[in-house]
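Data first, discussion second: the structure below is written as structure tokens.
Left out: one protein chain. Kept in place: all the others.
Let's turn to chain A:
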Amino acid sequence: MNVLNFINAFFSDSAHWKGYDGIPTRLWEHILYSLVALGIAAGIGLPVGLLTGHTGRGGNALSLIATAARALPSFGLLVLMFVVLGLGLLPVMIPLVVLAVPPILVTTYEAVRSVDPSPVDAARGMGMHESRILLQVELPVALPLILSGLRSAAIQIVSTATIAAYVSLGGLGRYIVDGLYQRDYEKVVGGATLVAVLALATLGLFWAVGRLAVSPGVRRSN
């Protein structure tokens, strides 16, 4: 009677593989929530981080905003949004985006700030336009750090999207929350395993993206 038995029982039950409560459906819902939230958060965090990092202005304001946003409890925000806005995707998206913007914003800012100034000066001396300096010099060098910010944001989103089930949405958290109410421990552990695997897959995905996207010269110096 241990966790491994529960996991085995959950995954070998064919009833868990089809229908609206099947593993493929729930997994897809979970990935969908996570992708949308990460997309919105990156859409906010990346441009702002790149611009502030390039100009070097607004660093204090950024860290203040990030500290405040980090202090907001995502689970609390989720329930609050649900109570205020009612059922829907929006009350789930708001806490997920609030959760993900600070790591993306702060690491992007720090990454661009910490780029070695000599290649940037060289590029400027060659007459490159500021936007090209940012996109063709600073961005490639800062990419490993920027990706690490996106990675921790993505992992936090995947873990927190689990809680969306508490306010009646789908996703893998459905198994955990339903299982707890039904005292079906097999379901709870199965759901937990799926979420953990998804989080680890995210970790692996970002590692692969890093291998592919980061220029070999930058990778070697790290």
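Observations on the model:
Simple rule for what comes next: a contact is a pair of C-beta atoms (placed from the backbone, for glycine too) under 8 Å apart; a residue touches a chain by one contact, two chains touch by 3 or more; residues count from 1.
Criterion: contacts and distances are computed from a predicted model.
The unshown chain of the complex is recorded in UniProt as "ABC transporter permease subunit", chosen from "ABC transporter permease subunit", "Pirin N-terminal domain-containing protein", "Simple sugar transport system ATP-binding protein" or "Cytochrome c oxidase cbb3-type subunit 3". The chain that is not drawn here is touched, among residues A:Leu90, A:Met126, A:Leu200 or A:Val218, by A:Leu200.
Of the candidate positions A:Ala41, A:Ala123 or A:Val177, contact with the hidden chain is made by A:Val177. Of the candidate positions A:Ala37, A:Ala123 or A:Ile163, contact with the unshown chain belongs to A:Ile163. Although one chain is not displayed, its contacts with chain A can still be listed: residues 2-3, 6, 60, 63, 67-68, 70-77, 79-80, 82-84, 155, 158-160, 162-163, 166, 173, 176-177, 179-180, 185, 188-189, 191-193, 195-196, 199-200, 202-203.
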